[in-house]
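Apart from one protein chain that is not included, each protein chain of the complex appears where it belongs.
Labels run A and B following the written order; every chain starts at residue 1.
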Amino acid sequence: MLDARGSAAAAAAPLLAVQGLTKRYGGLVAAKDITFQIGAGEILGLIGPNGSGKSTVMQVIMGIQRPNAGAVRVRGVDVAGWPSHRIAQQGVGIVFQHSRPLHRQTVLENIMLGLLPDKLLKLVADRHVRERARAIAERVGLGGVLDRKPGTLPFADLRRMELAKAIARDPKVVLIDEPFAGLTASEMDSFARLVADFRADGRAVLLVDHNVKSLAALADRVFAMYLGERIAEGTAEEVTRDPTVRRVYLGGGIDVAKRPPRAAGDAPILQVENVSVLYGKAQALEGVSLHVHQGESVSVVGLNGAGKTTLFNAISGLVPYNGRIVWNGEELHGRSAAAIARSGIVQCPETRELFGDLDVRENLDLAGQHLPAPEASRQLEWLYLLFPRLRDRERQIARTMSGGEQQMLAIARSLMMRPKLLILDEPTLGLAPVILEQISNALEQLRSTTSITVLLGEQNVTFALPHADRIYVLDHARIVWEGEPSCFAAEAAATYL
Amino acid sequence: MTDTLRGLLGSRQVWIALVLAAALVTLPWMVSAYILGILTIAYYFGVFAMSWDLLFGFANEVNFGPTFLIGCGAYAAGLLNAHGAPVWACLIAGGAAALLGGVVLAVPALRLSGPYFGLATLVAVLLLQQFIVIFASTTGGEIGLTMNDILSTEPITNYWYALGFMTASGLVLFTLSRSPVGLILQASGQDRIGASALGFNIVKHKLAAFCISAVFSGLAGAMLVFYLGTASVGTVVDVAVGVQVIIAAVLGGRRTILGAAIGSIFLILAGEALRPLGQLSTFVVSGIALLVILFFADGLMGLLLHRRGDT
Partner (left out) sequence: MLAVQILIDGFAISALYGLGAVGFTLMFGVSGVLNLAHGATMVVAAVTAWVVAGQYAANPWVAAIAGTAAGVITAFATYYLVVRPIQRSRSVPAAEKEIFVLTGTLLWGIMIQEAVAYFYTDNPKTVQPLIAGVMQIGGVRTPINELLIAVICWTVIGLLWLLVNRSKAGKVLLAASINPRALTLLGFELSQVYLQVWAIYGVLAGIAGVLLATFLGASSAQASQLTASAFSIVVLGGLGSVSGSLLAAYVVGYLETLTAYLISPAYRTVPALILLVVVIYVRPHGLLGRR
C-alpha cells in the first residue's frame, strides 16, 4: 500500500519545480523570486490575499503570462515563457476560477474537446475519444448530463466540467484556482474527494486560494504569499501559527481601543433585508440582512469572494438582487445607480475607478459638479486638509500616482459628493503599512468631525476593528456573525483564518 | 465516421437544407430562364456567405472584406483565361490565388485584435480595387475583363452548375463545422485562453479557417465570372458587394453555415421581387434586413429552428 502523501514525493524528482519566478507589470512587482516544488502525488496549497501574487504565479506557470525571470520546470523541462498550448501539451492542466464552457456544445462535446489532438485535419474523431470522454465524465460525476448544454446545468456541475476538461489530457501537473468558491458544504466534500483522487493518480496538484482554512484538509504543504513575496511555507498548521501570516490576516494581537460613545439614531437609515444575488449560476449573496444607523461605522469583514463587493453593488444599484433594501424609509429597488449615488449613498469601490487620464483636481471637480460652486470649493479645502498629499499633487495625472495616493484620491472624490452613507470597499488592499496609517487617521477624523455614516468592507481585520461600532462577518455569501468589536477576538477570529 | 454521420442526420438544419435543395432541384421545370439566372447568381452568393460564416461564426473573426478573397479568385481566373487557359485550369488557379491572398492577408492580420483585424481586411479590399483600376490595361479597370470562355450558354446548365457547387460546398463546410476541426475552431473563437490551456494552437487553427474560407470564396468567385462572362470591380470586388455578403450571412443566421445560403437566396430574390419599386428596392431590402437584425438576432435559420439553445 503506497502512502501517496509521503513516500512518493520523497522518492521521485518533482513534477513541478518553480525557481526564482519573478513577474513585473510595469513598476509593480506582482511576484518576486518565488521558489517551490511539487512532487508526484502531492498537493501544495498556494495562499494569499488579493494582490499577493498567487494568481500571477499560476498564470505564469500555465503560460498565460510570461515571467521576467526564473524557471518553471515541468518534469524537468523548463517551460518558462512558452505559449500556453505548448505548456498544456507538456502535461499541465488548469481549472480556472470562473467556468468557461462552450455554450453551444453539449457536456460531452466540451469534454471531448480536451481529448482532441492539436491537428488541423481531424475531420473524424478517433473512435476511443468519445468513450474516454464518457469515462472522464463519469469519474467527475457528470455521467447523467452528457447530452445537456452548459446553460442548463447547476453551478457545481459546471465546476465539475472544468475539472473534467483539465484532466482530459492526463496532465502530470494540475493547477486549480479557488477550488471551492461558490460551492455548498456538501458539494465541497465531493470536490475535495475528487481532488484527493488526483493526488492518488500520482499527479502534482497546486491549489490556489485565499486562506488556509479551506485547503487545510487537502493540502500536504502550504506556501503563503503577500505582496508578491513568500512569507511562510510548511504544513497547514505551521502556516496558520506563523506570526507573519497571522499579522497579514488578523494583524497579530487584536486590541480594540475604547471608542468614544456615539449618539446613534434610533431607526436604521439603511436596512438590507434578505438580499440574494446570483451571478449566472453562482450564489454570490444568500439571504443577507444587515442594518446601519445614522452616524454609525459598520464594518463588513470577510475574505475575498465572500460577497462584500456584491453586497455593496446591490446597495448601490449596480447589480440586480432579490430582497429589500431600504434607505431613509424608501425602497431602492428600481432606482438607477446614478440616482442612488445622488440620494446620498456613495461607494468608493475596490477598483477605485478613477479617471486615470485626468489629474487630481479634475477628478475631484467632477465629483463636486452637483454642488453649488462655493460649497464645492469649501468641500475641496476640507478634503485637502484631510489628505494633504492630494494638495501637493493637485495637477498630477491620476494613473501616475502610487497605490496609496490613488486610494486617498478615490476616498476624497467620494467624500466630495457629501455623502450621507459612505461605502468603502477594501480601501487597504495592497497598500503599505505607512499608507494604511494615514488612511486610518483620515477615517478617524471623518468620524470625529462629521456625522457621516460609514459602511466599510475589509478582509484586513486589524484595520477594520478600530473603526467599527459593529461588525458583520460575511463568509461564502452568508452573514455568519454579528456583534461588537470587543467580542470579535473571542468569538469569531478563530474561524476567520 | 459514424459519429459525424449521426450528427449530420440528427441535425434539423440538415433536413431543412435537404428539403430546400430538393425543392430547388425541381425549379428548372417550373420557372422561367430569367428566374433561373437570378438564382444562379444567388447560389454563388450563397457560397460567399457560407465561407464568411465559417470564419465569423466559428473562428469569431469578422472579415469586413470578403470580396478581397472573391476578387483574387475571380480576377486570377479571368486573367488566366485571357491568356487562353482552359476553364478548369482557371478555376483551380482562382482557388489557389485566393488561398495565396488569404495567407498573405491573414498571417499578419491575425496578430491584430478587435476592430483592427476587420479594418485590415477592409483595407485589403480597397487596395485590391485600386490595384485593378491602376493596372487597367491588363485588368480592364472599371469596365471589366471579358472572359474568353463561359461555363455554358444554357441557363438550365448554368443553374445546375451553381446549385451543384453550392450544395457541395455547403455540405463540406457544414461537415467541417460539425467535425472535431469545427469544435476546435469554435473553442478558439469563443475562448482564446481556455482553448490554449487545452493545448490548441489558436493561430494555426484560425489561419486554417481563413484558408478554407479563402479557397471556397475564390472558387465561387471564379465560377461566377465564368457564368457572367465578365469580371469587373463592381461585381466581385466592391466593398458594397462584401457588405451584402455579410448581411446575407447575419440575416440567414450566424454560426449555422446553411443559414448563410438561405440568407443569400432570400436577399437576392427579395431584391429581384422588389425591382418594380425601382430605386426603392434596395431601401426596402435593407429595411427588412435591419428589422430582422433588431428583432430576430438569430436570423432566418433561427426563426426556422425556433432557437432555444438549439441547433
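By definition in this document, contacts are C-beta pairs under 8 Å (C-beta built on N, C-alpha and C of every residue); 3 or more make two chains touch, one makes a residue touch a chain.
Keep in mind the model is a prediction, meaning the values are calculated, not measured.
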item: Residue among A:196, A:278, A:337 or A:487 that touches the chain left out of view; value: A:337
item: Of A:13, A:366, A:385 or A:490, the residue in touch with the unshown chain; value: A:366
item: Chain not shown: contacting residue from A:31, A:417 or A:442; value: A:417
item: Footprint left on chain B by the chain that the document does not show; value: 62, 108, 112-113, 115-116, 119-120, 122-123, 126-127, 130, 133-134, 239-240, 243, 246-247, 250, 278-280, 282-283, 286-287, 289-290, 293-294, 296-298
item: Residues belonging to chain A that touch the chain removed from view; value: 316, 318, 336-339, 341-342, 346-347, 349, 353-358, 362, 365-367, 369-370, 413, 417
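As a convention for this text, only the chains that are shown with their structure count from here on.
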item: Intercentroid distance (Cα basis), chain B paired with chain A, Å; value: 46
item: Residue numbers on chain B that touch chain A, as the complex places them; value: 1, 3-4, 175-176, 179-181, 183-184, 186-187, 190-191, 193-202, 204-205, 208, 255, 309, 311
item: Chain A residues touching chain B - in the complex, by the definition given at the top; value: 62-64, 83-85, 88-89, 93-94, 96, 100, 102-105, 109, 112-114, 116, 118, 120-125, 130, 149, 151-152, 165, 168-169
